[in-house]
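A short write-up of the structure that comes next.
Removed: one protein chain of the complex. Kept in place: all other protein chains.
This part shows chain A:
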Amino acid sequence: MTATAAPGTLAGRRASGRPRVAVGLAACAVLAAVAFIGALAIGPVSIGPGRVLAILAQAFDAPMEEAGRALRERMVVLDIRLPRAVLGLLTGAGTAMAGAVMQGVFRNPLADPGLVGVSPGAALAAVAFIVLGMPLFAVLPDVIQPLGLPLAAFAGSLVTTMLIARLAMRGGSMSVATLLFAGLALGALASAGTGLLVFISTEQQSREFVFWTLGSLGGATWPKVALVAPFVTALLVGAPFLARGLDALALGEAEAFHVGVPVERLKRWSIIAVAAGVGACVAAAGVVGFVGLIVPHLVRMWLGPGHRVLLPASALLGAAVLLAADICARMLAAPAELPLGVVTALVGAPFFLWLLLRRRLIG
């Protein structure tokens, strides 16, 4: 991945130090694949990558007359680790790509989906569900019960974002500055509500809430994956269509309009896609900090800020980073599990500071 591979074509590029785009994207894809296989292979029961691939290849075959160890490995990979790895893949990809989109819309490398109320709204709804809603939900069938919290969090994030976006609308156009301030104000309000509910909650409830806010892929089940998948997939598939518009937006809103970008529609769709995608991720895995901030920043430094590459590369690298973080969360204090958000912040924050000191952040 150094710029020496093809001297003829890359000679002029050395000044900016950016490797060829295809190489970068391929590297991100390889990292994501390695992390995914790693997530299936590593654990209390260690299973070799070759065996993992073999199990995956036969996943849909009827269980043969396997017994003992082989059967156990198959169950560990397919029933325990696979839903968790898929949830990690989706959450990492969705969170990182959403971060890249938000940074593009706000024209600021420090923007994250929390700015439009996704996380505070989800947190408020989650605590409301834990403290007030749980008893109501207890009467529902067992299959739906565990989905109550994610559904509430998802609804909370969407409602908050809609409110903020509504407040920022004036005369048919959305002011990004107002969006920021409305997001701050409503975020503070949601946090106050959260605090109030925590205040009246029982010990057990507040403990459950704190763990939720720290993020975890622990409770991953196929129904949870099914809840997240459509929204994250919509974000992953839809966001590349925003790429050209986001590039033009870097020149400014008026300038983007000059080159034919329907700016209002771009902002609206970006926020809808981000709110739904990240809302679903937060709902299923709690608040996982720093991935949405660091991953796009890394990709920008490495492959440049063009969104055509930035968005898919961020998704791939985000998936790799989140899966790697989850492996650490599972293994570092085994058999106990560290909260995922703690791992990402513990590694992410110093790394970010190091970047900051090494290179000026805002160009």
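Points worth noting:
Criterion: a residue touches a chain if its C-beta (ideal position, glycine included) is under 8 Å from a C-beta of that chain, and two chains touch if they have at least 3 such contacts; residues count from 1.
Keep in mind that, in the parts below, contacts and distances are computed from a predicted model.
One chain of this complex is left out of the view, and of "Metalloprotease TldD", "Lysophospholipase L1", "2-oxoacid ferredoxin oxidoreductase" or "Hemin import ATP-binding protein HmuV", the protein name its UniProt record gives is "Hemin import ATP-binding protein HmuV".
Of the candidate positions A:48, A:195, A:262 or A:350, contact with the unshown chain belongs to A:262. Touching the chain that is not shown, out of A:133, A:148, A:218 or A:306: A:306 (per the contact rule at the top). Interface note: of A:30, A:59, A:251 or A:356, the residue touching the hidden chain in the full complex is A:251. Touching the omitted chain from chain A are residues 12-13, 15-16, 107-109, 244, 247-252, 254-255, 257-263, 300, 304-306, 308, 363.
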